[in-house]
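In this view, the complex is presented without one of its protein chains, the others remaining in place.
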Amino acid sequence: MLTAKGYPNRLGIWGWLGGGRWGLERYLYTLHRLTGLGLVFYFLLHILVTSSRAFGEAAWAASMGRVTGEMFVAGEYLVFLAFAFHAANGLRLALIELGWGVGKPFEPVYPYKTSVDFQRPLAIVALLLATLLAAAGTLDFFVLHGEVTP
Amino acid sequence: MDFTNIKEVTYRVRRFDPDRDATPHWEEYRIPYAPGMTVLDGLWLVKELHAPGLAWRSSCRMGVCGSCGMLINGSPRLGCNTQISELETTAVAVGPLPNFNIIKDLVPDLAPMISTHRDLSPFILRDDHEEMEKPSGEFWQSPEELEHYLQFSYCIKCGCCMAACPTYATDPVYSGPMPLAQAHRYNSDSRDNGFAQRREVLAGERGPWRCHFAGECSRVCPKGVDPAKAIQLMKRELVADYFKLRQQHCPAKLAETPKGMTRREGVPDAPAPTVS
Partner (left out) sequence: MTRDGKLWTWHVLAGLVIFVFLGLHMLIMHLDGVINIASLNPAGGHPIDWANVAARGKMVFFPVTYTVLLGAALFHGLYGLKNILFELNLGAAFKRTVAVVLLLLGAGLFVYGTWAAFAGMALARSL
C-alpha cells in the first residue's frame, strides 16, 4: 500500500450529510441512515419496556405509565414516520443492491443515462409508499386515536 | 445565464503550498472571458496573469487522460470537460478533489486509489499462464459478451467518483467506486477467470458492502462509466456466489486460426514483434 502524502482533505461526516451539490438519492441515503439510527435506539428501549409483559398486568401498566404523555406520543409518531420511510426505501435498496433496477451495462453515449436514472422510478414509488404509510399513520395517531391513550 | 456579453469571470482557487502554508486558503483572481473557454483554459490564464506558481495536473485537454479532476463549484468534474458558461455563473470556485490529500494547490494525491486498484488485479487472470505470457492467438468473445464490461472499461481513473462518494469521505478502508468498478469490469469479462482471486479482497471489509447507493459516483463520472451500476451488479454476483448460485463462465477459448485460406495478393507480412 502506498502511503498518502500531503494535506488531509477528506470531507468527513460533512460528506455524509451533503458536502456539495447532490441529487435525490444522496438525500435518501442520508435519511435512511438517520431514520435507521432513530429506529434502532427506539427498538432497544422498546424491548426493555414491553418485556414487562412477563411480570403481569401491574408491571405492564407501570411500565406503560412511564412512557405516556404528549412527548411520548410525539416521539412514537416520529418513530412511525421513520419506519414508513425506512421500510419503503429499504425495499428499494434491497432490490437495487442486489442488482435489480439499475439497468444492464451498455455502451455509454453522451448525455449519459446512469443507474441512478434507471432506478429513479423505484425511488419515486418508494417515496409514494412512504407517504401513503405516513398518511395512514397520521390518520390513526391524530384523528382516530385523537385522545392520548396510555 | 446569458454569457454573450460577459468579458470577465472571477476565479476562486484553493491554494496550498506545503513549504509555506499550514492550511489551504482561497485566493481570488479576475480573468478575461472568451466564448468557449473551459475551466482548465481559465486556470492557464490565472497562471499567466496572476499566479505563476499555481499547480494542477492536466494533459490532454479533451477528457481522455483523466488528469484534471477537480472540485468545480462544489462538484467533482474534469476541468477540460467543463465549459465556464455551463456553470451558469461568472464566479468559478476551483478546489482540489476532496477525499484525497493535497500535494499542492489543485494536485490531489491519488496514490491510495491507485494502490487499491492494483490490489484488485485489474487485468485478465487465467489459469493458462503459458498462453497469457506468450499468446498464440486471440481469445474468442461475442459482441454480447463485450457489452457486459465495455461500459466499465471507459474509466480514465480521474478520481471524481472517489471525491463524490460519501463512504469514502470518512472511511479509507473502503475501496471506493473506481477500484470496485474496475474489479467488476474484469470479473465480467468472458476471457477472465480471476473471480475467486478478487473475491479474497471483495468479500471482506474493503469490498462493495459499504456502498449504500447514494449514486453520486455515477452522477459525476465524466465518461458515463456508472460505477454504482458495476458495484450493485458485483454485489449480486458475490451474493449468488455465497449461495452457490453463481454461474461460472468458462474463460473464453482461443479463437482458431482460419485454415485453408490464401492471402490476397499485395498484403504484406505482419511486422516482426518489437518485444520478445
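Going in written order, the chains are labelled A and B, and every chain counts its residues from 1.
Methods note: contacts are C-beta pairs under 8 Å (C-beta built on N, C-alpha and C of every residue); 3 or more make two chains touch, one makes a residue touch a chain.
As the structure is a prediction and not an experimental result, all values here were calculated from the model.
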{"item": "Touch criterion as defined above, residue of B:108, B:122 or B:207 at the omitted chain", "value": "B:207"}
{"item": "Touching residue (missing chain; options B:73, B:151, B:167 or B:218)", "value": "B:167"}
{"item": "Chain B residues touching the omitted chain (full complex)", "value": "167, 170-174, 199-200, 202-205, 207, 209-210, 235, 238-239, 241-242"}
{"item": "Contact footprint on chain A, counting only the chain that is left out", "value": "13, 33, 36-37, 39-40, 43-44, 47-48, 50-54, 56-57, 60-61, 64, 76, 80, 83, 87, 90-91, 94, 97-98, 136-137, 139-141, 143-145, 149-150"}
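Methods note: only the chains that are shown with their structure count from here on.
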{"item": "Chain A-chain B separation of Cα centroids, rounded to whole Å", "value": "32"}
{"item": "Touch list for chain A against partner chain B, complex", "value": "1-16, 19-23, 25-26, 29-30, 32-33, 93, 96-99, 102-110, 112, 114-116, 118-119"}
{"item": "Partner chain A, residues of chain B touching it in the complex", "value": "16, 18, 23-24, 71, 73-75, 96-104, 108-109, 111-112, 114-115, 119, 147-152, 154, 164-166, 168-170, 172, 188, 211-216, 218-219, 221, 223-226, 228-230, 232-233, 235-237, 239"}
